[in-house]
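Of the protein chains in this complex, one is absent; all others appear in place.
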Amino acid sequence: MAIVLGPHQYGKAETRLVRFTRDSPRHQIVDLNVTTALRGDFSAAHLVGDQTTVLPTDTQKNSAYVWAKTTPVDPIEEYGLALARHFTGEVEPVEAARIEIERFGWSRAVVDGAEHDHTWVRSGQEVRTAAVTVEPGGEHVVQGLKDLVLLKSTGSAFRDFLVDEYTTLAPTDDRVMATSLVAQWRLSGDLAGIDWNGMYDGVKAAMVAQFAGVHSLALQQTLWHMGRAALEAYPQIAELRLAAPNKHHFLVDFTPFGLSNDGEVFHADDRPYGLIQASVLRDDAPPARGAWRSSAGLA
Amino acid sequence: MAIVLGPHQYGKAETRLVRFTRDSPRHQIVDLNVTTALRGDFSAAHLVGDQTTVLPTDTQKNSAYVWAKTTPVDPIEEYGLALARHFTGEVEPVEAARIEIERFGWSRAVVDGAEHDHTWVRSGQEVRTAAVTVEPGGEHVVQGLKDLVLLKSTGSAFRDFLVDEYTTLAPTDDRVMATSLVAQWRLSGDLAGIDWNGMYDGVKAAMVAQFAGVHSLALQQTLWHMGRAALEAYPQIAELRLAAPNKHHFLVDFTPFGLSNDGEVFHADDRPYGLIQASVLRDDAPPARGAWRSSAGLA
Amino acid sequence: MAIVLGPHQYGKAETRLVRFTRDSPRHQIVDLNVTTALRGDFSAAHLVGDQTTVLPTDTQKNSAYVWAKTTPVDPIEEYGLALARHFTGEVEPVEAARIEIERFGWSRAVVDGAEHDHTWVRSGQEVRTAAVTVEPGGEHVVQGLKDLVLLKSTGSAFRDFLVDEYTTLAPTDDRVMATSLVAQWRLSGDLAGIDWNGMYDGVKAAMVAQFAGVHSLALQQTLWHMGRAALEAYPQIAELRLAAPNKHHFLVDFTPFGLSNDGEVFHADDRPYGLIQASVLRDDAPPARGAWRSSAGLA
Partner (left out) sequence: MAIVLGPHQYGKAETRLVRFTRDSPRHQIVDLNVTTALRGDFSAAHLVGDQTTVLPTDTQKNSAYVWAKTTPVDPIEEYGLALARHFTGEVEPVEAARIEIERFGWSRAVVDGAEHDHTWVRSGQEVRTAAVTVEPGGEHVVQGLKDLVLLKSTGSAFRDFLVDEYTTLAPTDDRVMATSLVAQWRLSGDLAGIDWNGMYDGVKAAMVAQFAGVHSLALQQTLWHMGRAALEAYPQIAELRLAAPNKHHFLVDFTPFGLSNDGEVFHADDRPYGLIQASVLRDDAPPARGAWRSSAGLA
């Protein structure tokens, strides 16, 4: 019985990189948070402190900047693939590379009714994400979003649930449903032909449409339809995963004051919150292999 | 020489209140964070624990909810005035009331090209604010915004500054300028006739236009023009105050790699940041009295 | 080829629960953040909105409170096991339950040199964690901590690393090393006899001792020794996982001012940061099964 080193990886997290294109008076902005992680056999660094196979995380940061200069950063998936291929292809000890990217949205400032050439306003809460893995035998891209906050004021019920002796919740036919959505979808097949930006917009639109349109008997049901709609629209998507907090809005009790409250005034609560997680996939989806292994969290 | 009680106030902070209007299939949403503070002589509560003049903060919360039911919450300034008048007019020990409101933006979800009747997506980072004070002798409203993140990729310089022996900064004729703006403007004269929502949109548009249009020799200069433009557009504004972090974007040095960087790739830094504060006012502005005294911070 | 529901779970996240023991004038406090997640076949809820097998998350919250009343909450691992067994044993559709607990530290207030009976001060940044899984065929406990911020001002080097054309980092024989540690360790064998609080203190002490004592050639090496020491001290630990940001402290360059900087003045940077993850385990560790499957994140 021995104590051994298990899975390990290392990298540079949260390089905040802004790339402008200035080849015309109408500039473009791409605002990114880039995290890199390298995988391979780095046991010598752990066991005896031997760094000879360790490319510094500072170099990984430099590389993220250089690739932002020399390759397109839009779509972010292509940038991630190029950077990952650099690490796996040109840095000998690296067996696999994971690149995770957050993209923050900006809208052109509107001045005198026209969009400005070189001024922007940060838009939305939503963050677009991409996770790229290049590993022996394959390349994987997971596209996604987070912090997409959605709310509907009607069209949501919760009733006929399981009741035990600790249940005090009253059933309802009409409640507020709100969430801050995290969604990620894994692509399969040939990555070369994908219209990444079009797919992103399309998947988001499909999910928002289902959130709005499904008369919801449970957040679970809404999530299923959001995932299903995305997979139906895009055959390249093998699997979609969702995490959705149920951001509770509690109807304020006005009976002490002789007033009614017909779904008008709510307290938006912070904690606790429901948390629903679900995945939707094709029954012939190819194995995910390293596609979902994160650059963060525990090894 | 004695130890005495000085200024004091108390209230309920951050009541998260969502108000829907459902009188037609096309619902309306107003999403607020409401803070109340009451002022008067509450020395008995401090000195001997006598609560007989203390309206509980829980009651203040209830009142915020009830007024959201029984009076319009849009514009938020009118709601704040109504709630403040209730406290000063109907709760005997209360001499003055401060109501501070944050309003979060929502956009209607777009489904099949049309705006949905009862589903929304949280929009923008920007938070609209209002601070209402009702005190003996007057009512004050300060309208404002925070977290409005603006960036321009050119049209900003910083040079010919004061140099001492600790100065290492190089002058530049072309830099990225970015800020997360906090602005508040105090109204004077008759509050009854003000188009609050129109004024909010107008002041914001004027400030964004100046941020974009002024060829900036310093963030200070840009701020002055933002304030000046707002006061020129709205004679009811007596004074406007600005706090603007200079969110530094540092040009990445590519010389070790034999590459140029013509304003293309930047590191968006977190801390430290410059912080510029300025006020712009009319030389005949009436005294501010309690208009700027916050509900938060130290007494 | 069909679209199907994949792995899913649901629960109540972040129930903030404080339990006092008041059976003597010397009260005890246990301050928790409890998250529950239930697993099983909840496909009807997803596919057709049928809630008949869904125990509401509100009921899960109630249960967390009731168990805090009726069973000991200290050690938190026993409380988590009791609550998980309730869900799997008494709620028919539940096949597996995951309970994740954060425990916040409090120290007794010191008044006139003595610890006070019923007043406390929040202590430390560190949060103790427990993750309990009860599933068919076994029970799993992962003990851990997060936000343990450690720093050493010497005894750390980084040199002789891999250099490529994008490497600009200078090697160093003496640097500041700092991290905000996340560590979790999985127990194996009979859980009944474990002194949970003693083990927690012991593992933490072992890790801190290694962080301090190892002359570090890389954060990787330090992490390995931290994990190794914990496993050597506690044979019940099958596996330990670590995630450690390398919180960079950059030596301020005083050469423009004609001053030296012999490891005295540093800038503590925010982002980006290195991120090192590693696991240490026994080569005969039993399979982890559901031990590491989180209640949060994607399904």
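First chain written, first letter: the chains are A, B and C, and each begins at residue 1.
The definition used in the following text is that contacts are C-beta pairs under 8 Å (C-beta built on N, C-alpha and C of every residue); 3 or more make two chains touch, one makes a residue touch a chain.
Just so you know, these numbers come straight off a predicted model, no measurement behind them.
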- [ ] Pick out which of B:I3, B:A114 or B:A192 touches the chain that's been left out of the picture.
- [x] B:I3
- [ ] Would you indicate which residue among B:K61, B:R122 or B:H249 is in contact with the undisplayed chain?
- [x] B:K61
Open item on the list: So one chain is hidden, and I want to know which residue out of C:T172, C:N197 or C:N261 touches that hidden chain in the complete assembly.
Closed with: C:N261
TODO: Please give every residue of chain B in contact with the chain that is not shown.
DONE: 1-16, 35, 37, 42, 45-59, 61-63, 66, 90-91, 93, 158-164, 166-169, 182, 184, 216-218, 220-221, 223-224, 228, 231-232, 239, 241-243, 245-246, 271-284, 292, 295-299
- [ ] For the chain that got dropped from the picture, name the residues of chain A it touches.
- [x] 165-166, 168, 256-257, 270-271
Open item on the list: List every residue of chain C that touches the chain not included in the displayed model.
Closed with: 15-22, 27, 29, 31, 62, 65-66, 68-70, 106, 109-112, 116, 118-126, 148-155, 176, 205, 208-209, 211-213, 249, 252, 254, 257, 259, 261-270
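By definition in this document, only the chains that are shown with their structure count from here on.
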Open item on the list: By raw count of C-beta pairs in contact, what's the busiest chain pair here?
Closed with: A-C
Task: chain A and chain C: spacing of chain centres that average the CA atoms, whole Å - done: 23
Open item on the list: As a quick test, compute the distance in whole Å between the mean CA positions of chain A and chain B.
Closed with: 30
Open item on the list: If a residue has to touch 2 or more other chains to count, which residues of chain A qualify?
Closed with: 15-16, 62, 66
